[in-house]
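A single protein chain has been removed from this complex, and every other one stays in its place.
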């Protein structure tokens, strides 16, 4: 298995040259564009990795399904989905089109910024600090890595330049979706997006979602089966930005990507997969990473369809 | 199995009262709103049915993935998807918003009318008649039912009142997507939508898509595995009108519904499922049928996620 | 006056090289792009002309306010504006965005195709032929030119390629705005758009709108004062495609342009102005013609503001 992964990293290395680092905050431009790594963690908790699998990168939007999972635990399914929909929108991840729509809820989902910012309002905690720490702790638990923390430079960079997210926040407040002080949720969002992970961490997280919410190594139930199904379903229809449809055709696995270059994939009943490749395609997904996982899905016959 | 299906029909019968028959053409109003039927066909070709499983109804949009499959065979994947995208659009099935968009292809898919009308242009045939007959024959082959034919009254009704589809046709011609005489494709579309099926037919069709393109009874390969994966993937992200996302969460199976009350569902590797229940919810899906298949998916643990 | 006009034609001749002939139907490409003509007709009926003032061209969208005037006479203000709004839309003249809008009426006006096609439904006449003849006769009366007729080649060319207008027609029928056979209105529209005029004709038409509906030469009231005010107001806010706002700033006169190269302008209480220059700017207005009328407005202090 390890040698197959290594062969796939080698084979797809060439694609890293065709992508571009995320440029919207200066810190992300410091990544090495030729990096490519993959890690898998099966439903017995056995792990195989290849390439730049120990290279830390910021989790960015890959955190979205994880924050949703904690929101579902802290609140409940009905409350969350009364505010945020689950339909693909056909719009960019940072779209504000939903605010022009009479049926706001139907035009949002937790994988786009409007919906993701709203999920923070369902996280328990007496203040910002406690809310962020609970999210960080939850991600640590999912990944089995108690050392995860956030990258302060990326966080500061997001904070200084995240005008669009601030705008979305105020639009959510205008629309009455979030009543409380929106500034604090935006700040938590910047911190959460800056959590450093490796593709080994993502593989571990994926193995829990593949294993219906149960940690395959410890047998501990981390999230209810229903919640892991919700996350997997939403990742399938909405997880890969505006190429989620093509990804379903070519890979066929619930997945979520982030502009930091990470991809979290879930092969239900089989394994979790973590990918790192910071050179992105025009939809914001890791270019070489997408090619690699396409090969992996074909090789291991992982497609759900 | 049969008794379980019968119990499920009984249990969900009550929901038929909450839905409404499709009203856009008078002929569809003649259906009996309390009808509810289900049929499954597993990957050995064994069939179980319950309720109004022998009641014929018009296939309507359930034909869309089938026409796509024939288009992929008659032409090829690249040609088809160079014209029609595979991304969910977030818009109604009869939306014309894509025409206002600079990236037309990305705003269409074969499950909405704009994309579906375009698929007809990839069907071989020297004239309209031959094209329609090839599609009809293909649906007969998928369902293993050589007696399938179209409902002339529904066809005439569509023809007389289908202004919206005519408009979409001329917009496709304006946009240069379809060069040839669009009127003939619209006519074929009206005929194809009027093909009469039962939920037993849909279950058979589904069993082939569940069985990677191979007829489980005869062992004949009807469509390539890749094509059946494409159809399943697109049905997952775009098949249930504007509640495809919620359907993925609650049912978790590639499916396509039609306003005639049919639902075609695929449990890959396991079975095909056909549902009939003409009383629709506000998204245009069979209301009681959706409830029934949700129960079925839970009971048989069919969700992909 | 005549020499001033001649000087202005000479001065602005150079701009004709920067524009482009309308290309959407082949017939319009046969115009001579360097043509530029101007004609004015004051409120005593005195006329001055310069340049290519005798060159016939098709009236195209300049007919829109004229058809509106006849619709207002044949029907009444309330009926017409209950169906078509009077607000600028910010959208292209052939936009179909209004059909996606819950408040259809507010997103249309008689200067864009959707609204213009609707105006034909208010024209009296027992059949298509009579309706067209009444419009032609009305334009003859406004221009004082009983010889006006339509260009058969342009009409046939529109008919063959006017897919977009056909689509708009069917969308109007889908939306229930026009109940009757839409094909006949589209045909009338193609014929009306093909009426041949010169800029002398447009100046005469403009002089009646400048003179509150009264023919300055004969003293005959052609349209009620209220109707001429309506036409002037709508031409001001919506007459020059998507540069109506800039035209109000730079010229300041109620005006309507057409892709045939004509501009009809009205200086209320002072004069009508007709312009011909088939080389268009990117908004579809005569490029040199717009420059010329800007000079004319400044020179004669015609701006309303």
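Going by the order they are written in, the chains are A, B and C; count residues from 1 in each one.
In the analysis below, contacts are C-beta pairs under 8 Å (C-beta built on N, C-alpha and C of every residue); 3 or more make two chains touch, one makes a residue touch a chain.
This one's a predicted model, so the numbers in the text were calculated from it and none came from an experiment.
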item	value
Among the chains presented, those that the missing one touches	A, C
Among C:34, C:75, C:221 or C:303, the residue in touch with the chain that has been omitted	C:303
Omitted-chain contact residue, chosen from C:29, C:91, C:136 or C:175	C:91
Missing-partner contacts on subunit C, residue numbers	85-91, 106-107, 109, 228-230, 232-234, 236-238, 242-246, 248-249, 252, 254, 268, 303-305
Those residues of subunit A which, in the complete complex, touch the missing chain	95-97, 99-100, 163-164, 166-171, 173-174, 182
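Note that in this section only the chains that are shown with their structure count from here on.
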Touching chain sets, computed without subunit B: A | C
item	value
Geometric centre: closest chain by C-alpha means	B
Separation of mean Cα positions, subunit B and subunit A [Å, integer]	32
Euclidean distance of C-alpha centroids - subunit A vs subunit C, Å	55
In subunit A, residues with contacts to at least two other chains	none
